[in-house]
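One protein chain is absent from this view; the other protein chains keep their places.
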Amino acid sequence: MSDSQGPIWEVFVQKKAGQPFVHCGSLHAFDKEMALQNARDLYTRRNEGMSLWVVPSAAITASSPEDIGSFFEPANDKVYRHPTFYQIPDAIGHM
Amino acid sequence: MENKNFEDVFEAKLAKNEMVEPKDWMPENYRKHLIRQISQHAHSEIVGMLPEGNWITRAPSLRAKKVLLAKVQDEGGHGLYLYTAAETLGTSRDELLDALHTGKAKYSSIFNYPTLTWADIGAIGWLVDGAAIMNQVMLQRTSYGPYARAMVRICKEESFHQRQGYEIMTHLSFGTKEQKEMAQDALNRWWFPTLMMFGPPDAESPNSENAIKWRIKRETNDQLRQRFVNQTVAQIEYLGLNLPDAGLQWNEAKQGYDYSEPNWVEFKNVISGNGPCNKERLAARNASHKNGEWVRAAAAAYAKKHAEPFMAA
Partner (left out) sequence: MNHLFTYTLRLADNALVLGQRLSEWTGHGPFLEEDLALTNIALDTFGTATSLMEYAAKVEDKGRDADALAYRRNEREFTNILLVEQANGDYAKTILRQVLVDAYNVLFYTELAKSKDETIAGIAQKAIKEVSYHYRHSSSWVIRFGDGTEESHNKIQDALNELWRFTGELFEQDETELTLIKQGIAVDSKAFQSKWEKQLDELFAKATIKKPETVFMQTGGRKGIHTEHLGYMLSEMQVLPRMLPDAKW
């Protein structure tokens, strides 16, 4: 077997309960238990989180820079998706 | 789109101070420059574990032992963040380590000097990390996203390193006569090698121009070196130690200190493999790598036997 450092995993940390998991970096590990332990030892040494996800990098599908136009610009003119689009009588107060 | 178009988009990004991300088009030279710079930086971190690690088992108090261990561990973590940043550019850790172990890749010249006394651990934290931080703070705004993000994390973690070094120097400088002598000796030995860390003078720095143009670096070697000297003199004076360079003098006109140039012939020699510890450092890295080979093979074999469906690739 050729020597290697194992596959790359992406690490996501949840800082506090209720908050979203945020990508914080990558690491190498040979299996999922090792990936989880390494993530703990690498990315939570200073109380950075209380929950972890590890995902093999190879399992991630990402959009391309060329997709920016077709993926994200069509959302620009859908102003009706935002509450500020609508007019509510002042007399009603906050809604 | 043609290459020219891609290049315009890339240039426009840099002009607007936007980050370049892994999937963005980038000029081949930019990619190469980054791989070289990030991996040199990563190598420096893990080779840097060795001179400091040299004193872990001899740290003179329980507190000092934990602090040094945590610090050396951080250096390993920083190397790791940087290797993974480099890997987003299409290289692998295997390739990068191979370049280090075969002597093809370079790393910071400073780690080829020996740590002879406990005061050297103080001097490294104070001077060497102090110098490194100047560079690293600047690199938090470097143009390549993964590199910049790694640097943000590194800077946050580095903040205790320089303080722990200066704390050691304080204990020694205000301690017994022998301790103070130890501190002075360390300052004298580490001063010029630290100045060398910023790289050759701007006039002779082969890679600086591109690095500035691409916003990988934002200040020149000489600018950073001058800033380091200016901030360090007062710290030396506080310790009551003698200045390590007779040429250090305040220059009213430039509002900074004049200083003697380091020995650049020595620098070139240390960089190209002829420093006092180059061979030992490489030998130590190679030995760990080789001793770890069966461990990695075992982990790989175990993972293969118990493969998860999602890992089948």
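Per-chain numbering from 1; labels A and B assigned in written order.
Basically, a contact is a pair of C-beta atoms (placed from the backbone, for glycine too) under 8 Å apart; a residue touches a chain by one contact, two chains touch by 3 or more.
This is a predicted model, so every value here is computed, not measured.
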Of B:F10, B:W118, B:Y147 or B:F198, which sits in contact with the chain we cannot see?
B:W118
Of B:K4, B:K104 or B:K305, which residue touches the hidden chain?
B:K305
Positions on subunit A contacted by the hidden chain, ascending:
5-6, 27-31, 33-34, 37-38, 40-42, 45
Touching residues (missing chain, whole complex) on subunit B
46, 49-50, 53, 56-58, 60-66, 69-70, 72-73, 76-77, 79-80, 83, 118, 171, 175-176, 178-179, 284, 287-288, 291-299, 301-302, 305
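Just so we're on the same page, only the chains that are shown with their structure count from here on.
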Approximate Å spacing (C-alpha centroids) for the pair subunit A, subunit B:
29
Partner subunit B, residues of subunit A touching it in the complex:
1, 3-8, 24-28, 30-32, 34, 42, 45-46, 56, 58-59, 62, 64-65
Quick check: in the complex, which residue numbers of subunit B touch subunit A?
21, 23-25, 73, 77, 80-81, 84, 87, 92-94, 97, 149-150, 153, 157, 293, 296-297, 299-303, 306, 308, 310-311, 313
